[in-house]
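Here the complex is missing a single protein chain, while all its other protein chains stay put.
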Amino acid sequence: MGIPFGGYPMSFFRNESKKNKKQSHDQNENTDLRKSGNIPLYSDLNANLDKIKSELGNSSDLIIRHFELGSFQAQAAAVFVDTLIDNKLVDEFILGSLMINTAQESHNNIEADKSVFDFIKDNARTIREVQVVTSWNELIMSVFSGDTVILIDGWAQGISGSTRGGEFRSITESSSQVVIRGPKDGFTESISTNISLVRRRIKSPNLWLEHMKIGDVTQTDIGIMYIKGIVNDKLVKEVKDRLQAIEIDAILESGYIEDLIQDETFTPFPTMLNTERPDSVAGNLLEGRVAIFIDGTPFVLVAPTTFFSYFQSVEDYYQRFDIGFAIRLLRYLAFFISLLGPSIYIAAITFHQEMIPTALLISLAAQRDGVPFPAFVEAVMMEITFEILREAGVRMPRAIGQAVSIVGALVLGQAAVQAGIISAAMVIVVAITGIASFAVPVFNLAISVRLLRFLIMVFAASTGFYGIAIIMIMIIGHLCSLRSFGVPYMAPFAPFNLPDQDDAILHFPLWARLTRPHLTGKKNNKRMKNHLAPTPGPEEK
Amino acid sequence: MKAKRVMLYLLILGIMISLTGCWNGRELTKLAFVLAMGIDRSPKTNEYKVSFQVVIPGSVATGITGGGGTTTPVVIYTGKGNTLFSAIRNASKRVSRQLFFAHLQLVVIGEELAKQGIQDLFDFFERSKEPRLTTLVLVARGSEAKPIISTLTSLEKIPANSVSGKIKMSSTLLSENFGIEIYDVLRGLVNEGEPIINGVKLTGDPDKGMEKSNVEKTRSAAEVIIQGMAIFKNGKLKGWLDNGEARGTTWILNKMKSTIVELDCKKKKNSIGVEIIRSSTELHVEVKNGEPLFHIHIKEEGNLSEVQCPIDLSNVTVIGDLEKDWEIKTKSEVMSAVKAAQKEKSDFLGFGDAVKRADPKLWEKIKTDWSGIFATSKVDVKVDAYIRRAGMRLKPYMSEQKQKEKRQ
């Protein structure tokens, strides 16, 4: 099914037999859409229309317009859902092409012995795509996709014209992944817009897209995109298999899909990347990954991922390499600070006082004189306070959110220190930890760090650095056991791969990143000509 | 699924273990940081009398909670006991927090105790995990250790910092001593030679030194000075090295960093100052007729730092003469150190170790009566001195004055 995705809708039904099996289970549910299944349409127009009305429970936004095809003297009706269509297109489809043109050209056509049905189908030129629907299932799907279906009396078929429209958010800058340099467009809630954004970036016939619908009630459009010839075919099959195995009533966001197809649920670490940025998706496709588009959300899933891919910001690739390199290292540092910051502080001041420089220790001791809580309790209190502030800051109405959270943090921190409840050093540690967690470019990972931080703090409070080292071994063990669609999560470090080191923790200049990551882009591995390193030309005299 | 359950159990087990206690965890507010420790022997009961200089964080640290200034920066506690450790534990009757030694910077040994012997003293510092091998060791010269660590100092709020700062500065600028740590003393005690320990002296009124008023005047009533180095024989204090002898020792042990050597200028004594900027010493052992002969080879570089007589420093031969004078001076200081060592039969110069390294078989033979052999063994000193530059002026202004006098 890897044909380029041109228009809508593509009636692609997965696993028909499974559908039929289900049908028998759910027959007593009247409202169930599946009930009508693959039953063909009636040839009687009124019977069809009655059935439509009863199936859809007389929804008020369902519009049925009757009209007569003059020259053929046939009764016809257009069926569409008012809230999903573009009015102008419907007008053109029904009125423009149908009524006027039929009158003019009817004679020629009757002579040519063309049926009214084919005539209408072939003459709806103003519409991008016209299709024939034969079964109830198709009919209802088209109507709910925003198409207009024309039914003609005496024909057990309908003509569906793509009149999709309605209100969509326009393309805006992504709010979750902001860059300074780089494209500013972000995905929207419309899957076709999203696909177009990626297609515009990769103008290759090898960019293949497959389509499916998931969600028995929601019938959400899902697109699987990859670059044929780079991607590992097994991976595509694996992704498709996992998606096809989903049987659920609704898919409302990419998180639903992620939850159902990821490798491991009981892990704080994400194994699929979600992004709002078309350039990020394009870059990942070029490294042999698969993107999953879900209609109704601006977040596109990318799989497989490794631990290190969560530290790659698209901006790394747009900036000069040395800056990108340094900033990436900084991000890893920030990650470790946000993971271990409070734990190391607790371990150092309650267990390993000998490792703190004397002057610092005296200053810390002075600050803690009179603080009534042990360091661990103090840290947990502050961390929880910080998490509450952060959560509140995110959920608050944007206008007051930031101001309130900043003021809250400042006032709370300052007052707590002055009241002698919290030591100033702890406020500093918690603040640095909090800020460092924002430096991780993918929010997914930043959240998981929050949870782990508390776990590590418990170990630090019981046995100091030893506890931290032990829990870190367990965490790394856990990371090494994870896989994302067959790719080891810690690649290219475990298993180690030298050529892939050019873009993991380190970040080489573009001309030195000759190959794709070998686990995802094994085929067609080479990305560019050798020796592209620029050399200065002769000096002008 | 089973594997997952096992993991869950493990995690729970881990957290349970963690939550059941924090055995080694000690809050900062439960610790008293000992920065200096004075060890004396009380003459009556023959127990160790150990004094601790404990820092009061609130009065040292500045900042919102600090403010401070109402109390002295440190407080002295004393405990007695037959071993150091029991003295420490006995002190807990007086201290409301646990004494914590990981930040110990100074160990001061009273002179009386040093005379009785320090061999048994250091096991505690080795065995306990808290004190570090890099802690400085001093011998209180002419007094007990307690008044030394009780004296308040200006410039540095914490007296221990003040003393360690003085040792560091005088060893880099004057080199009549060098930093001697517990590690060095231990090595000295277990090696073939003897340890050598810096001396520290209290001048002025010790009682006033303990008062806060001591640091509220421009001239302190009591002052702690680094002076001389103590030499030991069989772990017992035998005598003190000062000035030239001390500097000679520094030279032999290759610890010379920088110092000032005074040279004669024609008839005017000690009127030229040379600042050493680099010096290195090599010690070779040559065995002749079963007896070791020690060759000390010193290479030193320096700059002229002060000239108080009219000589022409642009003249190469003048510089050459000065270099020769300097060599002789160095040699005499080195020899004075050797003589002092031989007189006390105390091999703190590391000669025994040198023999052992050079000829282990010979060492096995002479090991038993080494102190006798050491006292009579011959030492040959060779010095290469180089004066590199003469500062911002070539001729001193005195030479101009001379000419003026002549004209008049």
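By letter and in written order, the chains are A and B; residue numbering begins at 1 in each of them.
Following the convention adopted for this analysis, a residue touches a chain if its C-beta (ideal position, glycine included) is under 8 Å from a C-beta of that chain, and two chains touch if they have at least 3 such contacts.
In the analysis below, contacts and distances are computed from a predicted model.
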| query | Just by its UniProt name, which of "Multiple sugar transport system permease protein", "Spore germination protein KB", "ABC transporter ATP-binding protein" or "Thiamine pyrophosphate-dependent enzyme" is the chain not shown in this complex? | reply | "Spore germination protein KB"
| note | The one residue from B:Lys129, B:Lys288 or B:Lys404 touching the chain left out of view is B:Lys129
| said: If I consider the whole complex, including the chain that's not displayed, which of A:Leu62, A:Met490 or A:Leu519 touches that chain? | reply: A:Met490
| remark: Touch with the missing chain holds, among A:Ser437, A:Thr463, A:Ser484 or A:Thr520, for A:Thr463
| note | Among the options A:Phe269, A:Phe293 or A:Phe351, the absent chain makes contact with A:Phe351
| Considering the whole complex, which of A:Ile476, A:Ala512 or A:Leu532 touches the chain not shown? | A:Ile476
| said: Take the complete complex as the reference. Which residues in subunit A touch the chain that isn't displayed? | reply: 351-352, 354-357, 463-467, 469-471, 473-474, 476-478, 480-481, 488, 490, 493-496
| field | In subunit B, positions touching the absent partner | value | 2-3, 6-7, 10-11, 13-14, 17-18, 20, 23-24, 126, 129, 132-134, 183, 186-187, 190-191, 356-358, 360
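Note that in this section only the chains that are shown with their structure count from here on.
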| subunit A and subunit B: spacing of chain centres that average the CA atoms, whole Å | 67
| task | Please name which positions on subunit B make contact with subunit A in the complex. | result | 4, 14-15, 17-29, 31, 33, 35, 55, 57-58, 60-61, 63-66, 100, 102-103, 105, 130, 132
| field | subunit B contact footprint on subunit A (complex, rising order) | value | 266, 349-351, 353-354, 358, 361-371, 374-376, 417-418, 420, 424, 455, 458-459, 461-464, 467, 470-471, 474
